[in-house]
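In what follows, a structure is listed as structure tokens, so that the remarks can point back to it.
A protein chain is absent from this complex, but the other protein chains hold their places.
The block that comes next holds chain A.
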Amino acid sequence: MHAALRWWPIAPLITLLVAPYSALPVPGLLDGPLGSPGSLQLIALCLLYGALATGYDLLLGRTGLLSFGHALYFATGLYGTDLGMLELRLPFAAAAAFGVACTALLALLLGSVSLRVTGIGFSMVTLAFAQAGAILVQRNPGGVTGGEEGRSAPAELLPSGLLGIENTANLYWIAVGYLVLTVAAVHWAVHSPAGRVWEGIKENERRVEVLGLRPYGYKLVAFVLSGALAGVGGVVYLLLTGGATPQAAGSDATLALLVMVVLGGTGTRWGPLLGGVLYTWAGHRLGDLANSNAVADLPAVLRVPLSQPLFLLGALFVAVVYLLPGGLAGLPARIRAARSARSVRTPTGVPAARPTGGTPA
């Protein structure tokens, strides 16, 4: 491969960075022109979820840990930062650091407990912890979390450049920055010595133990790193949406991350990002579709399923699991394999000759 080609991700990155200056209309994909605040907000959300999925894949695709509690760390970053400003009256930067520190600490604590069980037990325990967090947020202890409504971020403590609809581009760039941070961190971690061990753990944990390494510590590092990245995502989400809501903590949020990663392709560099962007975009567009007149006029048999985005996404997920085992990222390789299988067959018109068993040597 040509050396310069290795730097191809720079080109889409530059495109992303200059997108706010563009007034290009993208009919079908986005409602307004590319640089309009509404479009930028949607793209920023897509990139945020793409980055979150990439961080989650550090557990699922790189270490083979099926965690069902990732939303907890996202929500901790989100609520930690928000409450740091609201309750502790910290300035935004300090509150963000506080939120991410809380997230890393929580991931360390809960990770060290839940990694004591392996396999599916680990999935169930992480799910239980995340559910406990979701219940805690919902029940609104001491009026701190705001219960069902959540709490909006205090405008007076946020930097003025991050407020108001005319500054959407700044938030968008922050989302791009978070994406770059996550992709770089995951790339670096996977290629570090610990990353090699993660790969070994994913393939065969027993053999890693036989080599004299303790998988527990390595898994904990992956868990904390992935959790901390999700916590940073929570901070970005707080800026983007202007508040913390309990939906971020629910088990549906973790399942959504899982769907994104599987849709894009686990254990690949760009798959989870692609899956996260597509899922978020589809979720928004399907929501619009569900409320549109075209759907309202359909007979009930078609209208009911089409008006439920979660139904469509769940069905899509099952279809991807069935028909596309490697996710979208595995698609080019599958097509190539199918094509080369065909091209081997076509020139001769007969299947490739194989040595038959009967011929004596």
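Brief remarks on what is shown
Definition applied: contacts are C-beta pairs under 8 Å (C-beta built on N, C-alpha and C of every residue); 3 or more make two chains touch, one makes a residue touch a chain; residues count from 1.
Definition applied: contacts and distances are computed from a predicted model.
Its record in UniProt calls the unshown chain "ABC transporter permease", which is the match among "ABC transporter permease", "Probable sugar-binding periplasmic protein", "NADH-quinone oxidoreductase subunit N" or "Phycobilisome protein".
Of the candidate positions A:Tyr56, A:Tyr73 or A:Phe129, contact with the unshown chain belongs to A:Phe129. Only one of A:Pro91, A:Gly164, A:Pro305 or A:Pro332 touches the chain withheld from this view, namely A:Pro305.
On the side of chain A, the interface with the absent chain consists of residues 66, 113-114, 116-121, 123-125, 127-129, 131-132, 135-136, 138-139, 141, 251-252, 255, 258-259, 262, 304-305, 307-311, 313-318, 321-322, 325, using the contact rule stated above.
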